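Missing here: one protein chain of the complex. Every other protein chain is in place.
Then we have subunit A:
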Amino acid sequence: MPDLSVRIGGLTLANPVMPASGTFGPELGEVFDLDRLGALVTKSVTPEPRRGNPTPRVAETGQGLLNSIGIPGKGIEAWIAYDLPVWRRFAAPLVVSLSAPTASAFAEAARALTVEGVAAIEANISCPNLEADGRAFAAEPGPAAAAIAAMRGATRLPIWAKLSPNTGDAAAVARACEEAGADALVVANTILGLAIDLATLRPALGAGMGGYSGPGFKPIALRLVWQCAQAVRIPVIGCGGIATGQDAVEFLAAGATAVQVGTASFIQPAAMLQVIEGISAFCTARGFSRVSDLTGIALPSLQRIAAE
């Protein structure tokens, strides 16, 4: 059996596979034992209650899914009171995804989430920044760094910055988050897209545009991981279109230390177990005694040596 454990800035995970935010919940525990996962990642929690976007909220497009869910939720106070106790029943480390409209709201919420049972905070900085005309924090290095720095001053918990593909220079945003104190990067959130319903000749989603995920998004996410892993020294967690162990190994080779699986669970609800088993089988077949030896193995060697 290969050693599947990985270290993500202070946290040790039993294996490198975890769910992607917004595609996971305790409900999946009706399908398999969630403690087999490396970590648990919640839907994004927001400071205030939110209703979310009009329906339809999802549409199939090509080999992927377009969504505009709109982060509905009960707000952080009710989340801590009602949802956190449910999550505490599981043993795997709990990563709380956090979304907020301003850097100071990120900080305040991070402080509120610094409670027993939370292992790390994933900052969903792909959400609109109210102080920048609703442009995503992660679209540019400055606002991304401001959100992470504000959180850094408010919590001792590890902070994972979840980057967006909707930016001109992902590596610069990655570096800015590292400098601002992020312990890891999650790469990446969905890429903006659109689908037209030919029956109505209107956008297929109630909100118009949406975020694209699934197999069609994989090469883009993989390229972002490759770029970000070369730009920073902190661990990168790969995310985008992963459905099998082979997909995951590609992300590890491109520089990821761990992976997140999102939309694939909608197609095969036990996809994450298949990914764990697939990685393990790959390591065995190819003689890797530790999964961590795969990280960055495909990166141009100069950069890899420099990063070590």
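We take it that a residue touches a chain if its C-beta (ideal position, glycine included) is under 8 Å from a C-beta of that chain, and two chains touch if they have at least 3 such contacts; residues count from 1.
One rule holds for everything that comes next: contacts and distances are computed from a predicted model.
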Protein name as given in UniProt for the chain not displayed, "Dihydroorotate oxidase B electron transfer subunit", "Branched-chain amino acid transport system ATP-binding protein", "protein-glutamate methylesterase" or "ABC transporter permease": "Dihydroorotate oxidase B electron transfer subunit"
Contact with the hidden chain only, please: which subunit A residues? 22-25, 27-28, 30-33, 43, 51-52, 55-60, 62-65, 67, 69, 72, 214-215, 263, 265-270
